[in-house]
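Input: one structure, supplied below.
Here the complex is missing a single protein chain, while all its other protein chains stay put.
By written order: A, B and C. Residues from 1 in each chain.
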Amino acid sequence: MTISELIWGAVGFLLTVMILSYLIGDNVFFKLAASIFIGVTAGYLAVLLIKEILWPYLVQPIITGPWQTRLWMGIPIILIILLILSQFSSLKGLGSIPLAYLAGLSAAIAVGGAVFGTLLPQSRAVIDAFDRGNWSSPSIPAWRILLNALVMLIGTLSTLSFFYFGRKWKSDPDADPTQRPFIFHILGKIGQVFIGITLGAVFAGVFSSALIALIGRISFVSRFITQFFGGN
Amino acid sequence: MKKTLSIIFAVSTGVIVLAGYFFKDQLNPILVIIIDWGVLLLAVLGLIGLAYLLKSHVLKLFHREKGAFFSIIVLISFFIIFITGLAASMQNPFFRQLILNVQIPVEASLMGILAVTLLLSSFRLIRIRGWNLMSIGFLVSVILSLLLNLDYFQSDPGTLGRELIAFWRSLPFVGARGILLGMALGGLVIGLRILLTLDRPYSEE
Amino acid sequence: MNWVSAGWIVIGFSVLLLVVLAIVFKRSLRYQSRRVREIEAMVDSQVVSVERGMNRHIILGDQLWSWLYPGLGLHPLSTLPNLLNPEIAADGRLTISTSDGSLAVFARQIVNRSYQDGYSPFFENRGVTTTLPGSSPLAFTAGLLPEIGKHSQGMLLFLGQYGPESALWAEALRGQDRFLVAAAGTLEAQAALFSQVRNLILGEMVFMLPKNAANSASLLTEDILRILLMLGLVLGAILKLVGVL
Partner (left out) sequence: MAVLICPECGAENAPGDESCWACKTSLEGVDAVDVSQQEDRVEDGLDFVTPSDDDLPALLNALKADGDIADISEGGEEKMAGDSPGSESEKRPDVDESGDDIPEWLRRIRQRAQEEKDSVGEITQKISAAQDSLAEDRSGSHHENYAAWLESLRIEAQQNPEKADMEGNESKDEDVTFSDKKEPEWLRKIRREEGKTSDELGSEVLSSEDLKGDSLLQWLVDIETGKAKPESLLEAEEIESESIDMEMENKPRLIEGQDSGVTREIPVDKEAPQGYRLEVSREEQLQADQLSATIVDETAARPARETKIRRGKWIFRVGVAVVLIFILSLSLFSKFEFDLTGDFVKPQQTAIIAWIEQLPQQASILIVFDYHAGFEYEMSLKAEPILQELMDSVSEIFVLSTTETGVLLSQDLLDGINGIEGIKLTHMGFIPASNYAAFSLLADANSVWQLAYAPEAVETLPQRDLDGVIVLSDTFEGSRIWIEQHQSRFNQVPLNLIVSAQAGPMLLPYYESGQVNSIISGWTDTRMIEKGRNEEKPIAFIWQAYRAGVLMMIILIVLGLLFVSNPIGDENTGGAR
């Protein structure tokens, strides 16, 4: 173990133990490690934003670029100035313009992505599952393909129904205001099961990821201790 | 004036970007510029956010509030990394080690705590959610997903067991597809609401 | 009809529907959306927390723009003015936290605006605290855990975009007399919180807030699109099955 490995290993070991000490409750060691982490993360982010984005793509073009390029940079510079000025209480309204820019940009990307990337392809996939051409697959029997397609259709419809916003129509004065219209209510009940199953699978995944991270830490700690006390 | 300008900025940016999906080749260079400006704005916003963080710790220190000691630690860590980072390049091995040897242990350990938390919460699942269709589906799904991940259930190809396992494995993505479609609908409507200025979270009013 | 044309038809129809309904709903008409217990719990939790003189904490997540539920990052900002009612925030025990610089900046602006419009500037600085405990999701968690564990929280409300680390925030408050309401977040967060939080506002349900004319129109638009999509799927499946498509 070299000196460098020893130092970095010790840092990692101490921070791991300090953070894991939170398991017995909030304590000064956890706070200390958390404070170091917060400071390091913030410092690194500041460096990253400056060196990787602002310097090469904002400052350098202004300093070294031809005047036409500088002209191009006029709009972002104005937006940035507005953003900075909006931090002063008397000028806080100015911040709405750059945010509007970001909001418009993000909304448009989201709309395009949602329609072209999910809505249409996923809808088509539900329909394509009923394609009779798939039934001749040698590996999967036709009945299972049809069953899968039906389950897929029912699952999709019922999940969509669960999120239906409207309430039961008010012809009945005693109608429960928490209930969806009848058909959506019934489908929504089925949808609950599918949503539960999906969330359960995601939960298992989240736990797996967290568990692997913990295993990684335990593995690191044991390796460090072994090496520190003369092992390899 | 500010309101009008905000709306003009939001709508014009949105329309150009949205049109980019249709007139790909024609609008690409403009789209790249628009996105670049957005990235620059995000970077500045990130720095302003960091200023908020530092300000809160400086104030804590200044007012000698409880926990001011930890604010000192935050500020010292920040400035050490900031100065080192400005002096060294991003590819510098020492700088890389400095960051990663703090971030990886802390973040991974927090994930480890999350694992324990999830264990505890799984114990309380039914107590919190009660017995209903969704919680039953959740419960069964968690157990089966975990068990299947462990490879305990094996069966030969072509058998009913194999078919059942395959069927079960496909079930989570049935609900996932429904959720995805719902999300896409929600995203479409909310996005359009902003583009049509029916919703102006950025606005003064 | 190619892929792109179909997409534009969907977008165009949605725009039309949204505009028409927004105009209709401006004339005091409202879409009768159903009541959701979790959303009511969110309102109740504020009242009871104020009554009990307990701290309240709103977490706005870690992204200004959520891709999962587009607008979700901005969404809490829209909802925020409603959460900042003077009567609710007057006792100085409301804290708003985020790990995103842009969210922090704009949340602060909304807080200032609310108080400027509402009443005394005194509360602008005393009533609501905006904090940024950390600049990444897990740095935020590391900074937040000691803070929320320190004082008894009457209400902890998660809004916006956040990950499964939210289970740690919820766990930090276990055992305290508090209301915990979580809205949306990532799907990983929803799964992690499913066994932690009874008042979990799942998925799109978060868009039921706030209920104003524009939102009413968008809810109905989404419901109409939902029905059309469902019908389209059924019809498409039948046509595919019989070989027409």
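Definition applied: a residue touches a chain if its C-beta (ideal position, glycine included) is under 8 Å from a C-beta of that chain, and two chains touch if they have at least 3 such contacts.
As the structure is a computational prediction, the values presented were derived from the model and not from experiment.
Q: Where does the absent chain touch, in terms of which shown chains it meets?
A: A, B, C
Q: I'm checking contacts with the chain that's been left out. Which of A:18, A:32 or A:45 qualifies?
A: Hidden-chain contact among the options goes to A:45.
Q: Decide which residue listed in A:78, A:142 or A:218 touches the omitted chain of the complex.
A: Answer from the full complex: A:218 touches the omitted chain.
Q: Sort through B:30, B:72, B:88 or B:133 and give me the one touching the missing partner chain.
A: Only one of B:30, B:72, B:88 or B:133 touches the chain omitted from view, namely B:30.
Q: Go through chain A and note every residue touching the omitted chain.
A: Within chain A, the residues that touch the unshown chain are 23-25, 41, 44-45, 48-49, 52-53, 56-57, 61, 65-66, 68-69, 71-73, 89-90, 105-106, 109-110, 112-114, 116-118, 121-122, 124-125, 177, 198, 201-202, 204-209, 211-216, 218-219, 222.
Q: Provide the residue numbers of chain C that touch the chain removed from this figure.
A: Counting over the whole complex, chain C touches the hidden chain at residues 30, 33, 35, 37, 39-48, 50-55, 65-68, 79, 82-83, 85-88, 90-93, 114, 117-126, 136-138, 149-152, 163-164, 174-181, 186-188, 196-199, 209-212.
Q: To test your reading of the contact rule: which positions on chain B touch the chain that is missing from view?
A: Where chain B meets the chain not shown: residues 17, 20-21, 24-26, 28-33, 35-36, 38-39, 42-43, 46, 90-91, 96, 99-100, 103-104, 106-108, 110-111, 115-116, 118-120, 122-130, 139, 142-143, 145-147, 149-151, 154, 165, 172-173, 176-177, 179-180.
Throughout what follows, only the chains that are shown with their structure count from here on.
Q: Using the contact definition given at the top, which chains are in touch with both chain B and chain C?
A: A
Q: Select, from A-C and A-B, the pair of chains that is joined by more C-beta pairs in contact.
A: Between the two chain pairs, A-B has more contacting C-beta pairs.
Q: I'd like to verify one number: the distance from the centre of chain A to the centre of chain C, where each centre is the average of its C-alpha atoms, in whole angstrom.
A: Once rounded, the distance between the two centres reads 15 Å.
Q: Got the chain A residues that touch at least 2 other chains?
A: Touching at least two other chains: 19, 22, 31, 33-34, 37-38, 41-42, 45, 83, 87, 95, 99, 102-103, 106-107, 110-116, 119, 123, 126, 156-157, 160, 163, 195, 199-200, 202-203, 205-206, 210.
Q: Could you say which residues in chain C touch two or more other chains, in rising order?
A: If we look for residues of chain C contacting two or more partner chains, we find 4, 7, 10-11, 64, 70-71, 74, 102, 105-106, 113, 133-135, 138, 142, 146, 164, 187, 192, 194-195, 203-204, 222, 226, 229.
Q: Spell out the residues on chain A that touch chain B in their complex, using ranges where they run on.
A: 4, 8, 11-13, 15-16, 19-20, 22-23, 31-54, 57-58, 72, 75-76, 79-80, 83-84, 87, 93-116, 118-119, 122-123, 125-126, 144, 147-148, 151-152, 155-160, 162-163, 189, 191-211, 213-214, 216-217, 220
Q: Which of the residues in chain B end up touching chain C in this complex?
A: My answer: residues 18, 21-22, 42, 45-50, 52-53, 56, 67, 106-107, 110-111, 113-114, 117-118, 120-122, 124-125, 128-129, 138, 179, 181-183, 185-194, 196, 198-199, 201-202, 204.
Q: Which of the residues in chain C end up touching chain A in this complex?
A: Listed in rising order, the residues of chain C that touch chain A are 3-4, 6-7, 10-11, 31-37, 64-65, 67, 70-71, 74, 102, 105-106, 109, 112-113, 133-136, 138-139, 142-143, 145-146, 149-150, 164, 172, 187-188, 190-192, 194-195, 202-205, 208, 219-220, 222-223, 226, 229-230, 232-234, 236-238, 240-241, 243, 245.
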